[in-house]
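Every protein chain of the complex appears in place save one, which is left out.
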Amino acid sequence: MRRKDPKTQLSSSRALLEIRDLNLDFGTPRGRVHALRNVSLDVPAGQVVGIVGESGSGKSTLAYTVMGLLPENADVTSGSILFEYKDLLKMPTQARRGLLGDHLSMIFQDPMTALNPVRTIESQMIDVQHHEQGSWGEKRARAIDMLQRVGIPDPQSRIGAYPHHFSGGMRQRVCIAMALLVKPTLLVADEPTTALDATLEVQIIHLLKDLQKEIGCSVLFVSHHLGAVAELCDRVAVMYAGEVVEQGAVRDIFHNPAHPYTRALLECDPGRIKKSTRTLPTIPGEVPSLLGTKVGCIFRTRCRQAFDRCGQENPVEYRIGVDQVARCHLLDKELLVSV
Amino acid sequence: MSALLRVEDLRVRFRTMGPLKALATGTRAPFIDALCGVSFEIRKGETLALVGESGSGKSTIARTIIGLQRAVSGSISFDGQEIEELSGAERKPYLRRMAMMFQDPIGSLSPRLTVRSLLTEPFRIHGLKDRDVEGEAERLLRMVGLSAEFARRYPHQLSGGQARRVGIARALALSPDLLIADEPTAGLDVSVQGEVLNLLARLQTELGMAILIITHNLNVVRHMTDRMAIMYLGRFIEVGATERIFDQPRHPYTEALLAANPEPDPDAVLNRIELKGEVPSLMRRPSGCEFHTRCRYAQDICSRVFPEPSAGQEDKKHSFRCHFPIAGDILPTSERPKLSIGKTRFR
Partner (left out) sequence: MAIVESILPETNDAMAAESSRTFLRQFRQNLLGMLGAVLVIFIAATAIFAPLMITHDPIRIMVGPRLAGPSLDFLLGTDQLGRDTFSRVVMGGRIPLLVAFASLGSSLAVGLVLGLIAGFGPRWLDNLLLLVFDTIRSFPSIIFALAMIALLGPSLASIILVIAITSMPIYARVVRTQTEALRSSEYIAAERSMGAGTTRILAVHVLPNVLGPLLILVSMDVPAVIAVEAGLSFLGMGVRPPTPDWGAILNDGYSYINQTPWPVIASGIPIVLATLGFTFLGEALRDIFDPKLRKDL
C-alpha cells in the first residue's frame, strides 16, 4: 500500500494554511514563557501535515493558536497565520469565530470531555451545523449519515444517546463525525489517539485516513506518536522547545532525518528496536526552560554534535534536498540558506 | 527454585449496584468479574510482564496482591506464606518486602510533602527510626540519579521523569524482594521512557529484586522482561517467555497488539492489524472464546466453545487459549482459515 507522492515544492502554489515566523509568549508571574519561536509551517490543500514533539514542545499550543483558542495569558508577539489567503491574526474576532466550525474544525485529545455530557449526540450534532442551510430534518439526516461513515453501528437509534452511553473509542468517532460534519477545509486534530488503547488507535488512524481522502480536507495532526504520524501524514514538522527544528515530506524525515534531535527521537522509539537489549537509547538532559531570551541553538545542551557556533548563533532553516529544511548549523556546508 | 510469589486461581469481582437496587431490579448477580481465575508465579529476581488494554484486569491483579482489593477466591502466597487473607498489621511485614509504583508519576506522591519526606515515608511507616533518615534520602536520590537538592522540592515542582525516579527510589527504599510497576512509562515522553526502563533494569541487576511490570505497550516489555502474560477480559490468553512470544505469537490478540506499535516508517508494508470493534463490556462477556467478536480468524466453534489453555507440544512453558492459534503445530495448516496477513481490513 504505497501512497502517492505529496506535492513537493514548498512554495509552488499558495498553501491552505501558511504560518510565518510566529512567536508566542505566555505571561506567567515568573516571567514570559516563549512557547513558540519563529514557527513557519505550510499546510497544502488536501494534505495531512503532522506535528511531532515531546511534551512542552509547543505542538498543542500551535494547534490552539491556529484555532484561536488560547488562554488569556497568551500573547502572539509577531508573525502571521494565513488561512485561505487571509491573516487570522488580523481578522476581527467576529469573523474569526465565524470560521470555527465552518472552514476550521478540531478534534481534541480527550473524547470524554470534548462532548457536552448533558445533551444528546443528536442535539450537539445539529448545533454544529448552525452555519449550514437546511431544515432540522435535513441536518439530522446529515448527522446520521456522518455517524454511519465514522463506523457507529445503528446510527438511527444511537443518535439520540448521551455521550456517556458510548465507549471511549466510539466517543472519539462521534467527535470526528462532528468535526467533519461541517465540511471543513482544515481539520486540526490534537493528539486524537493519545487517550485510546493501542488497538483502538489503529482504528482511528485508519478512519481519519479514509475520511480525509474522501472529503479532501487538509489535516493538521498533532501527536507524540511517531508510528501514527508515519502512517497518516504526507508532511511532518518536528518541534522541540517551541521551535520547528525540522520539516519536510514524511519519507525524507523518517528515512533521512537531518536534525540531531529528529535522529535521536527516532532512535528512542521502542518500535524501532528489534533486538532485545537491556539498555534503551535515550536523549540525556532535560528540555530547557523557556523563560527569558535564548541565544544559540535550543537543542545544543542535549546535542552530541554541538560545537562553538551552536552557542553563539541561532540556526536558520537550512535546506536539504528539495523539500526538507532543518535548523542545525551542521547543515551549513550545504549553504542553501533560506530564512 | 521455589516461587517468590504464587497466585492461584485468583478471582475478583466488583459490585455494579447496591444490594437494595439489585433486589428491586431483580438482578441476580449484581457483579462484574474483573478477574476470572488467574494463576501465575514469579521466581526470585525474575521479571514478568502483564500486558493488556484498559479493562483487562491487569491493574486489578496488582492491587489485589498489594492488598488494596479483596479477592473472592483464590490464593496469593508470598515466599510460601498465604497472604490473601491477611489484613492490617498482619500484612504489614509482607508489605515491607514488596513495593508498588503507581501509574501517575506525580499523582502518586503526596502533594504536601517534600521529596525528602516522601522518600523516608517507608522508614517511618515501618518504625525504622534508628536509620539515618537524612543519609537514606540522599542515598536513594543518588541511586536513581537525582542530585541532593531535589530533597527540598515538592511533587508539583518535578517533571514527569523526575517524579518517576522519586517513585522508584521510594519503592526501593526498603530493598523489597518484589517490585510491582504499574505502567512505569505512562505519561512519559519517548526519550524519558528509555531512561526510566534503563534505570529499572540497572537497579534490578544491582539489587536482584523480582519485578512485575504492568503495561499496555508490548515494546516496553521486550527489553525488560523474562516472561510475559497477555490479558483480555480478566483472563490470561497467552503466557510464555517474552522472546518466544515476540518471535511467534500464537493468539490473534497478541498478534494485533504486537503490530499496534510498529517501526515508524512511512514506506514499511502497513501491517498494523485493525481489530474490529472494541473490548466488550465486562457485564456482557461474549460466549465461547471471549475474543471471537473481534477475531479475524474466528470460526463457528469460537462462539460456542470456551478454549482451554493449551501448551504447545514443543514448549510446555508457552500456553495460550485459542482454537486456531497462529502458525501453530497443533492443527494441520489445511484446517486453519487462510488469510493473508496485512491486507485484511474489517469495516
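Letters A and B mark the chains in the order given here, with residues in each chain numbered from 1 onward.
Just so it is clear, contacts are C-beta pairs under 8 Å (C-beta built on N, C-alpha and C of every residue); 3 or more make two chains touch, one makes a residue touch a chain.
This is a predicted model, so every value here is computed, not measured.
Engineer: Looking beyond the chains shown, say which of B:H126, B:R202, B:R244 or B:K276 touches the absent one.
Structural biologist: Selected residue, touching the omitted chain: B:H126.
Engineer: Write down which of A:V49, A:A189, A:V287 or A:C310 is the residue touching the left-out chain.
Structural biologist: Here the residue in touch with the unshown chain is A:V287.
Engineer: Based on the whole complex, identify which of A:A45, A:L70 or A:V316 touches the chain you can't see.
Structural biologist: Of these options, the touching residue for the absent chain is A:L70.
Engineer: Please identify which residue in B:T27, B:Q81, B:S110 or B:S175 touches the non-displayed chain.
Structural biologist: Result: among the candidates, B:S110 touches the missing chain.
Engineer: Name every residue on chain B in touch with the hidden partner chain.
Structural biologist: Here the touching residues of chain B are 63, 66-68, 88, 91-92, 95-96, 99-100, 102-104, 107-113, 121-122, 125-126, 149, 152-154, 156-160, 162, 170.
The rule is short, and it goes like this: only the chains that are shown with their structure count from here on.
Engineer: Find the geometric centre of each of chain A and chain B from their Cα atoms only, then give the gap between the two centres in Å, rounded to an integer.
Structural biologist: Using C-alpha averages as centres, the distance is 32 Å.
Engineer: Which residues of chain B touch chain A once you look at their complex with the stated criterion?
Structural biologist: These residues of chain B touch chain A: 53-54, 159-160, 189-195, 197-198, 201, 205, 216-217, 219-220, 222-224, 242-243, 246, 256-257, 260-270, 272-275, 278-279, 345, 347.
Engineer: Looking at the complex, which residues from chain A come into contact with chain B?
Structural biologist: 1-3, 54-55, 151, 167-170, 197-203, 205-206, 224, 226-227, 229-231, 233, 250-251, 254-255, 264-266, 268-274, 276-283, 286
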